[in-house]
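Dumping the structure here so I can ask a few things about it.
Of the protein chains in this complex, all but one are displayed in their positions.
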Amino acid sequence: MMTLTPLATAQPSGESTGNIWDWDFALEIFPEILTAFIQVTLLVTVVGTAIAAVIGLVIAILIRVLPSPLAFIVRWAANFIRMTPIVVQLLVLYYGFTWMDPLLIGFIVFGVHYATYMSEVYRAGIDSVPKGQWEATKALSMSAGRTWRRVVIPQALRSTIPSLGNYAISMFKDTPFLFVISVAEMVSVAQDLGAQTFRYTEAITIAGLIFLAASYPTALLINRLEKRLAYAN
Amino acid sequence: MPTPIDPEAPVIEFVDVEKRFGSNTVLKDLNFSVRRGERVTLIGPSGSGKTTILRLVMTLEELTGGYIFVDGEPLTHREKDGKRIAVSAKEQKHLRTRIGMVFQQFNLFPNMTVLENIIEAPIHVLGQSKAEATAKAHSLLEQVGLPDKADQHPMSLSGGQQQRVAIARALAMDPEILLLDEVTSALDPEVVGDVLNILRQVADTTNVTMLIVTHEMSFARDVSHKVMMFDGGRVVEEGSPEKIFSDPSHARTKQFLSAVLRDA
Partner (left out) sequence: MDWLDQQQQYFETLQNFGPRLWDGFLLTVQLTLVGAILAFVIAVVLGLMAGSPSLWLRGPARVIIEFFRGTSLLVQLFWVYYVLPLFGLTLESSFTVGVIALGLNYGAYGAEAVRASLTSVSTGQWEATVALSMSWPHKIRRIIFPQAWALMIPSLANLLVHLLKGSAIVYIVGLNDFNFELDQLRRVTDAWFAYAFVGLIGYFLFALLLTRIMLLLEVRAKHKLGQGPTLREVLSPTPKMPIVAAHPGSAPSVPGGKASGGQG
């Protein structure tokens, strides 16, 4: 667990702060921050989202299919994970399994945590499949597996893709929490660069702008996709 | 009020009115006028534009072409140096407070009691004192037959009762023009009569100009001076209720009325 050294005490006395923004410095550190972004932030987001998409579906199906008491347990286990801080979950695994690679811990925690969100989305999607569809498969004596695979899931997934996209963006903005388990994701790299030179403004602003540049257009795209899918129905 | 009202001038005047929704033109080259105290019923199939006319007067829709005059003053746009420019919000508000509307879905405010619903606008928009507005509200509630409902919530009233409150709320503003948009269409047939009787009363006891969209033909016959038949955004035929209902000239009017009155 790390605590930051406040700027005031980190600065040697007598040094002037000079100008607030130095373009040369900004350009100098930009590649390093961008690299961390691609190598860690994006990686965790992609892998985490993939895990969340799969496990979320599993959770949703389990809740639907298991007998009441078991379904209750699964539901509340999912609630438990969903409503507790990612930071603490990361720390549990980090100190609990000291042999595990922090990046792997990141994949698991983000994947499972967001799976609990995705299971809600899937549940709503499954519920939105009209009852008539289920009854038709029964009338045709289709097996459960085939019913799910060929009829229910394809229809349920329609609305889930935009939600998946939105949660991916959300996860993306949560990746800085990996800071607490010493993963060199973008914001910790930025903070590190700042600490080395006592120039934090450029580093942190660059990190923020990269986040903005990545998340805002993506959000707009997903919005557009959502509207497209809604009209198609 | 700054300008005295000329009793001879039309209260509502539509000049070359056009209303487009995207690529769909609902009203085009519409010209008509309504005199003070006149009661005009607009009839016609759905989509013919009659509700749109009401909504344009109530400024619930943007006028895409032409001009609407209320009491001789432009409601939404004026012509200046050959160009069509919008009137200011202040000017519009000045006119709009003279116009009231009763909606098909009542639209009473659920977070207020019946009394509060009625006095809200008179107090905050017209600047009346609470005592004044409350006294008027009670008298209006008497008039619509709901004197003991003042402190109830709208949600606890029946549809017919809610609509009567809505009428009281509109009348509390002392409007010159009252727009009635299918006010009984959402009500059970049993209570339609009560509501219409109140409107008949209003018509008999006041000089309010009324623009009515309704399917209730006998009500229209009782109350209207003029009936206008709309189809495809145009006036197909207009005349007195006797003329239109008993002896329509235009084929479309005949067709529409025979279909509507068949169910009556």
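The letters A and B name the chains in turn, as written, and every chain counts its residues from 1.
Definition applied: a contact is a pair of C-beta atoms (placed from the backbone, for glycine too) under 8 Å apart; a residue touches a chain by one contact, two chains touch by 3 or more.
Predicted, not measured: the structure shown is a model, and the values here were computed from it.
For the options B:39, B:96 or B:226, the residue in contact with the chain missing from this view is B:96.
Residues of chain B in touch with the missing chain: 58-60, 93, 96-97, 99-101, 103, 105-111, 113, 120-121, 124-125, 151-157, 169-170, 173. What chain A contributes to its contact with the hidden chain is residues 1-4, 6-8, 17, 20, 63, 75-76, 78-80, 82-89, 91-92, 94-96, 120, 123-124, 173-177, 179-180, 187, 190-191, 194, 200-201, 204-205, 207-209, 211-212, 215-216, 219.
Keep in mind that, in the parts below, only the chains that are shown with their structure count from here on.
Centroids built from CA atoms put chain B at 54 Å from chain A.
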